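Below you'll find the structure I mean.
Every protein chain of the complex appears in place save one, which is left out.
Which chain is which? They are A, B, C and D, in the order written, and residues in each are numbered from 1.
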Amino acid sequence: MTTYIIRRLIMMIPILFGISVISFAIMYAAPGKPTVMDLDPDISVEAREAQMERLGLNDPPHIQYINWMSNVVKGDFGTSFTKKQPVRDMIADRLPNTLILMIFSTILAIIVAIPFGVLSATKQYSKLDYGVTMTSFLGLATPNFWLGLMLIMLFSVQLGWTPVGGVSTLGADFSLLDRLHHLILPAIVLATADMAGLTRYTRSSMLEVVKQDYIRTARAKGFRESTVIYKHGLRNGLIPIITIFGLMLPTFIGGSVIVEQLFSWPGIGKLFIDATFERDYPVIMAITMFGAVLTVIGNLIADILYAVLDPRIEY
Amino acid sequence: MTVETLAKNQPSVKNDKSDILLEVNGLKKYFPVKAGILQKTVGHVKAVDDVSFFIKKGETFGLVGESGCGKSTTGRTIIRLYEPTEGEIIFDGQDLSGLKEKQLKPYRKDIQMVFQDPFSSLNPRKTVGTILEEPFRVHNLYSKAERKERVEHLLDRVGLMPQLRDRYPHEFSGGQRQRIGIARALTLNPKLIIGDEPVSALDVSIQSQVLNIMNDLQKEFGLTYLFIAHDLAVVKHISDRIGVMYLGRMMEVTDKRTLYSNPLHPYTQALLSAIPKSHPSEVKRERIILKGDVPSPSNPPKGCVFHTRCPQAMDHCKEVVPELKELEPGHFVACHLYN
Amino acid sequence: MSTLLQVKNLKTHFFSKNKVLPVVDGVDFEVKKGETLAIVGESGSGKSITSLSIMGLVPKPGGKTVDGEIIFDGTDLLQLSENEMFKVRGNEIAMIFQEPMTSLNPVLTIGEQITEVLIYHKKMSKKEARQKAVELLKIVGFARAEEILDDYPHRLSGGMRQRVMIAMAMSCDPKLLIADEPTTALDVTVQAQILELMKELSEKFDSSIILITHDLGVVAELADRVIVMYGGQVVEETGIVELFDNPLHPYSKGLLGSVPKLDEEKERLSSIGGNVPSPDNFPKGCRFVTRCEHAMEKCLTEQPELKEIYPGRKSRCFLHDEGGNE
Amino acid sequence: MKKTIFASISMIFMLSLFLVACGGGTDAPDQTGGDQDTAEQQPVGDPQYGGNMILGTSGEPVILNPLYHTDSASADITDLVFAGLMQTNENLEMEPLVAKTQPEISEDGLEWTYELNEGILFHDGAELTAEDVVFTYNVFIHEDTTSPRAGDFRSLVNVEALDEYTVKFTLAEPDAAFATRVTYGILPKHLLEDIPVADLEDYREFNMQNPIGTGPFKFVSWTSGQNLVLEANEEYFEGRPYLDNVTFRFASDSNALVLLLETGDIHHMIAPTSEIGTIELYDHVNLHSTLALRYDYLGWNLDRPLFEDKRVRQAITHAIDRQELVETIMEGNAEVAHAPVSPLSWAYNDDVPKFEYDVEKAKQLLADAGWEPGSDGILEKDGERLSFTILSNSGNVTRRDIGIITQQYLREVGIEVKPEQMEWGAFLDQINPPNFDFDGVVMAWGLATDPNPRAIWHSDQIENGLNRSAYRNDEVDRIADENTLVMDQAERAAMLGDAFAIIAEEQPYTFLYYPYQFVALSKEVQGFTHHPRIDMYKVHEWWLNQ
Partner (left out) sequence: MGKSEAQLQNNQNPKLNDVQSLGEKRSLLSIIVAKFLQNKLAVFGLIMLAIIVGSALLAPWIAPHDPDFQNLRNRLAAPSAEFLLGTDHLGRDIFSRLLFGGRVSLFVGFVAMVGAVTIGTTVGALAGYFGGLVDAFLMRLVDIIISFPNIFLLITLVAVLEPSLDKLIMVFAFLSWTGTARLVRGEFLTLKKREFVLAARTIGMSNMKIIFGQILPSAMGPVIVAATLAVGGFILAESALSFLGLGVQPPTSTWGNMLTYSQSVTIFRTAWWYPTFPGVMILLTVLSFNFVGDGLRDALDPRVIEK
């Protein structure tokens, strides 16, 4: 197992290299220079030029890339063009927020989707099944920013149950309850589509599983239906879900961009959007690489979980 | 494992060469096992390991063995679905083993295959007529009208009504599909038909229909069969000569009567003794129960591959690979007991 | 010998939107204590569904036992509540299946799968159950039983898995073992091992066995009595030797004739024409009429009944009405 | 605890005295846009100390050093933390702050001498002296400087401390605009003198983590993406602020801010015009408005043959009902503009040519210019159609809509417009040198306090500056070059007025409107003075009525 993980980690290198080259190429080809973003007529052209030179943006692309890469290898992602802060610090500031949101949404998606998916499958064609199916289809079809806006309007503005945005109450001391209070709405919005998708997958996976021979064996042993489904069925049904889950991870990272924007959530998604509009290349590159690493690691975790759940997989 | 020379294992005597249609010499098919980042080959599954035999024109050669013994791989390598790793496949005097796909095309007409699974061997998206016409199209044979006529004739030959040509495979039963599969194999007037477990998936009553049809067609078209199966009774019924394979190697080759009346190889003996009795009151000869399971072909035992399970294994067997030797005329055995 | 199981007029049908499939359509038979009854038939004959009906495990949705009685040890299983059936299944009646590769749960160890039955039915502690499991595995021929317990099914070969299945089935000393094609998926040398094992066990445990198979060779090896099924019905019921010596029903005859035998050489096998009918397409009269060499006008419209032709031998054919078979 | 309360009470007493003495900075929020002020003046009690005021903003500061930032979010913070020699008041006049009085200017206009208030303390307790001022302004003229504002000080030759509280600036040539340049927050020399000037911008320990100034509020903390907290500077030289804390709360966009305002999570926000309708409905919020120091315009690329003819440009302006634009999409919150100068400026010239909405006149002008209707109604001349694109940046809703609306207006007079949006970065890249790839563009200029038109209108700013309309006029060039040499404001205003009249007549831009700027303020907040250019103006006078 350890060697497998190490091997997989080594395999990340070419992938991340490819991603960095592609991102850098896009970035380089992009119109718009970070230094012309200010339209203040008081700032002289010379000052802008000097800025370009200082940021190394006048170097040929391969030199820029090599400089960037050699710093990255040292753990230095450079300094933000617009925020003048080390990118590493900026990400370090924001990443925990994004991770909290992602993990919470993930958990939310799982604890809602799996039971409902299983119930839906075991009671195929029942009213419950139709209800779950309809709801999950709706969840898949709703644009999430629209849903978010509606939820904010309803719960935060009309009912005043949840805060409009942010991660915690201003000035208040840290409190878990307060955090959860702020987390719940963004997490629901972020989780909705994947929750719905996961429910569908769980349902079809379980439908597949209950047809299997070993389920018949379990029934023939005289076990109650619940034992049959949860002890013998669920673990097998979860195995394909794990892979789906690995594939879902990028959508969480991606979805966070919109949700963070919507809920003024200070995470890397929002940072990324701001950076894109500001042509803040070091930040864009760093977050892209971070996202890629998260994705790859997420897939790795999915594969490891896969192996944990499925004894047939041996590394 | 050292690669052994070809000549060493060639049968020493061959009957009149002129009536031999297919001769397989030292055939090997190794599948690489890949692992790691660079997909380096870390080992081989020796599916077929140095197999030699020949088939005479007009005869049926039966290839038996348990699952994983390499009998199907042998068949598929002969028809060049797999690239042979080593060895000769001499068909009608021409070695097919080294030919490229293009050079092979003329021979494609001469060797055809009937597959095991009647459900997967016909393209579910095409009508029976289309499936049967495909070989003509690939080889640019006949006009449209002629093709149609031939297809209908073929359907008739395998006992299906010609008007069924525009039906889809899913509308047929297993036995009917297998007959369609046979019809397809016949379209190009082949000399050799390889039957890869053609009746294994069929119900007993249907199995006999198909076996009978194959018998009839052999007579009518003068076909030669390589019949691959695991059911010894079926093989015995249809074959003239039989080869027994175990773990990628040929254990024994002889005519069917000799094989059943006088099996020499301990594996053949065990195999025959394992067959359930055909009548409840039949007094069974001593049943030889083999211990354990077939070893993995990616890591076959040294020496004689059967020595791990052989009731008569000797020390010698663990070291030296026995050659396939002609002990009696036409009776080849690979066993150290007969040295 | 007393009767352990009596199946009377069992009807299990499958319902889909606009069709009713009479997969099992009025089956009668009985199993005596300690005997091995073979149910023989080709695919679609309803033999597997018959066995699942006894277990109360007819595939849902769609399948339902609509009529009949299954009297096991004095109680009609069809009258039992689901809760009462839980105590019968796996405990009084056990079952093994055709596909040893897929019949074991791939994510649970062998040990878990054997002990859970013992813990559930026999209320054993984990430790006791484990001990018992080791014993059972030794009985079915595992030398290294302790190690096997912690292995997962995929590490075992097909033959080993089938032996595990048997151990599992025998764990609660069932009165009846239903073996559904137990050796079909196995290689011939492994089949021989399993057949030997089953013979041994049936003597040792004194269980009754219902052996479901299409392989007459397996029947010849193991069975005491045979029922032959065709089209969801029993067409012949007879002793084992009688079946091979003198089959009564034309289908039984055809079946015997179409199997190639090692010890005889025939140019052509006798064969039954046509195809096995599927349940949505059963003929109106005798189910076998479309393939029968002796079919008569009457056979097209009327269903023959299963009648005792000789003592202990029943057959479902009009030919017997006209004075025996040819 | 008791002690503090007592101290506070006495402070209130003292400060109220001070306020009276100052002549009441609070009761005249703005004279310029008073008619739009929706704030209901309620009877309010006396100012009270205490409270944390929360300001909502969508922009996060970049650098908390007044010499280096270019964004308004940073300016908002540094305006609170630092104090400059002078500051502009709400009427855009220069007022002394750290300086005691207006400067003393030598006869030749080359030497500017400022006398400082004594006893002003930095937040770390050190006293501000002339050396600190010298240090601060030397950064601008140091050869290694990286300050983006260094260009403002090209004429500055020398800064010296004449004594502990007197600073003299020496210029190379007279510069009337220099008066507006000395507003930069004074940096503490004792903390920064060891840092090489080249590295000062990157000195995060000061610029990010602990800026020390002499302003009314001290820096407390900055949580990236969430908030930035300031606290009252007890020792502030104009008196301790009423507020205990000022917190900037960061949110994604104006929508989020409006919602935060509604739920009472923030006290203050700069309100976008589009949301005024909603904010007006909030009972707990006052809206303050003033003209912004800004104008919005449609700029034409005069290097394109289509726009060469002045009559075409004038016709376009005639064809657009700017009054309707103001009344509809601006919901009345703007005034139609005619020239590149704000009515707020002392240099504003109302007497410029105006091109009112007049479709017939537009058609006439176009006909005069030789454009004839083609088969599809679009004007043609020499086989070329009068058709062009109007570019705007996708982030700005109003500008995007103006492009679309213009399409319909100009269609009336036979001009085909294709509105296009681009993402901001790409947009700037396209319209700026060296690309200049646009026909028309919807933009706005935020103006500096000094009305010098040079940066935007001088022909030497075409190649490498902000004159992207490629406007060339010798007279305007001359005025742009010479106006700063004139020290007399009235004389200078007359000069500039001529330039603005010329530009207004030539219509290189279609000047659209001067927008109002709105500040939404919780009714709890009192003492607010609305400044057209500085968001955080006299915050030490604000207080919370709790």
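Basically, a residue touches a chain if its C-beta (ideal position, glycine included) is under 8 Å from a C-beta of that chain, and two chains touch if they have at least 3 such contacts.
Small disclaimer: the values here were computed from a predicted structure and weren't measured.
Only one residue in the set B:115, B:225 or B:246 touches the chain that does not appear here, and it is B:115.
Of the candidate positions D:102, D:209 or D:328, contact with the unshown chain belongs to D:328.
Remark: the omitted chain is touched by one listed residue; of D:420, D:450, D:477 or D:535 this is D:420. Where chain D meets the chain that is not shown, the touching residues are 255, 258-259, 262, 274-278, 324-325, 328-329, 394-395, 397, 400-401, 404-405, 407-408, 419-423, 425-426. Of the residues in chain B, those that touch the hidden partner chain are 39, 76, 79, 81, 101, 104-105, 108-109, 111-113, 115-117, 119-125, 131, 134-135, 138-139, 159-161, 163-164, 167-168, 170-173, 176, 181, 184, 187-188. Although one chain is not displayed, chain A still touches it through residues 14-16, 18-19, 22-23, 26-27, 29-31, 133, 137-138, 140-146, 149, 153, 247, 250-251, 253-255, 257-258, 261, 272-273, 276-277, 284, 287-288, 291-292, 294-296, 299.
The working rule: only the chains that are shown with their structure count from here on.
Averaged Cα coordinates give chain A a centre that lies 39 Å from the centre of chain D. Put simply, the C-alpha centre of chain C and that of chain D have 91 angstrom between them.
Of all residues in chain D, those touching chain A in their complex are 52, 54, 60, 62-63, 68, 70-71, 146-152, 201-202, 204, 207-208, 223-227, 229, 247, 249-253, 256, 259-260, 262-263, 265, 395, 423-430, 432, 445-446, 448, 455-456, 464-466.
Interface residues of chain A facing chain D in the complex, by the touch rule stated above, are 30-34, 36-48, 50-51, 54, 79, 82-85, 90, 93-94, 97, 152, 156-157, 160, 163-168, 170-171, 260-264, 266-267, 270-271, 277-279. Touching chain B in their complex are the following residues of chain C: 42-43, 157, 159-160, 187-193, 195-196, 214-221, 223, 240-241, 244, 254-255, 257-263, 265-273, 275-276, 291.
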